[in-house]
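Step one of this worksheet: look at the structure below.
As you look at this complex, bear in mind that one protein chain is not there, while each of the others sits in place.
Let's look at subunit A:
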Amino acid sequence: MVSRIFSSNSGVRRWIAGSAALLVGVALLSGCSGQSGGSATLDKKAKVSLTVWTGQEEGAEKLLEKLAAKFEKLHPNVSLNLSPGASSTEDLLQKLSASFAGGNYPDMSYSFGSWTSQLESSDRTLDITKQVADPSVKWSEFSKAAQETARPTGKKTIGFPAIVDNLALLYNKTVFDNAGVAYPTNDWTWDDFRAAAKKLTDKSKHIYGYAYSVSGSEETTWQLWPHLWQNGGAILSKDGTKSAFNSEAGVKSVNFLRDMAITDKSVYLDQTDTKFGQLFASDDIGMITSGPWQLYDLGVAKTRYGVTYLPGTNGNHATVSGPDVWALFDHKDANRAYWTYEWAKYLTDPAQDLQWNVAIGNLPLRSSEADSPEFAAQVKANPGLDVMAANSANATTARPTVAGYVGLSAAIGDAVSQVLQGQGTADAALTTAAAKADKALKAK
């Protein structure tokens, strides 16, 4: 058939007709994208329509839509189109990348902290450094880690903090009582922690003292950072171009976990990131290091639990925080830029934050909200939330936001997973991971 088409006399003309049809198709496809330029001067009364991708599930999304409706009432010329943007928060990144390629991106989008450098490198983000310097914004009420995440490279402020959390120590009172071990306190050291985990472990009943994810994901990685920081180590070199975790502090940190997992056998090694939370809720694990998102499930399961700071090294109880951000995007339109900023400011204001972050059980975004009756009510429903809010003060170091962090995280996640499962030494695994991480950092 193919050869017949080529040999026929009308072949050339067919190809012309064919390419004409193709052109029509291409024109149809490209018709989807393309946007006109916006106004250069600010007119606060002009009609503006903003697209917001929230990355939230149904419940949280509804609360945000309520706040958007209130904002529209206050400013009738602004209309806000809220949608989750993608089927899961993780998928937002791909969606954003595609929307940039098509030139049809939102005005504001939820963003994981680790994406912020990449978003900034697109040159499509707003820079609100000057606006947030205004004392009325009270920028300093955000935790240090959250502030740094919104300023990924230190040059531009690409948005507002959206959600803050941190790792604290959760202990299961039933497991502790059954083993006759005293509850943890805010002053615990990691040695106290290790000894307790060993005592809690009961092989015959499948009960473990502690749990650690060995999936090699960011869950594996970020659990290591508090150990590293408390031992005096750092993730990156000062200029941020090379990895620095392959140090004495790094080896010490990995070996501590290795000794618990392999020598004491007191750690449940979770391949999935999610199972250890369920096993903790069902009284099969004594202690986990986790954040505010865990409390809701524990409430549903009626687990008897308590919360303290992470154990410390020489009184240093440093923890890790994973702040997420509302990234704001530039459409070269003064009106849209103005109202996008105003909406983000409104949303992250204490009065509104209480109605969504605190209402769904997250930590308060700003330190000033900790004394509010709304938060007190949440603490009553989810005991320990107050400890986690106070623990924000221990989140002194921000997780890196450099573009190569994703590659670095994968490298160290693999290294920790291997060592905890008995493959290789901490020293060798960290050396390999450092080489991979440096490559990832250099690539970007």
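One rule holds for everything that comes next: a contact is a pair of C-beta atoms (placed from the backbone, for glycine too) under 8 Å apart; a residue touches a chain by one contact, two chains touch by 3 or more; residues count from 1.
One rule holds in what follows: contacts and distances are computed from a predicted model.
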{"item": "Omitted chain, identified by the protein name its UniProt record gives, among \"ATP synthase subunit a\", \"FeS cluster assembly protein SufD\", \"Sugar ABC transporter permease\" or \"Anti-sigma factor antagonist\"", "value": "\"Sugar ABC transporter permease\""}
{"item": "Identified contact with the non-displayed chain, of A:215, A:316, A:355 or A:396", "value": "A:215"}
{"item": "Absent-chain contact - pick from A:40, A:300 or A:443", "value": "A:443"}
{"item": "Residue of A:108, A:146, A:181 or A:403 in touch with the missing chain, whole complex considered", "value": "A:403"}
{"item": "Residue among A:49, A:121 or A:431 that touches the chain left out of view", "value": "A:121"}
{"item": "Footprint left on subunit A by the chain that the document does not show", "value": "4, 8-10, 13-14, 17-18, 20-22, 24-26, 28-29, 93-94, 96-97, 100-101, 118-119, 121-123, 214-216, 271, 275, 279, 403, 406-407, 410, 414, 417-418, 421, 423, 440, 443-444"}
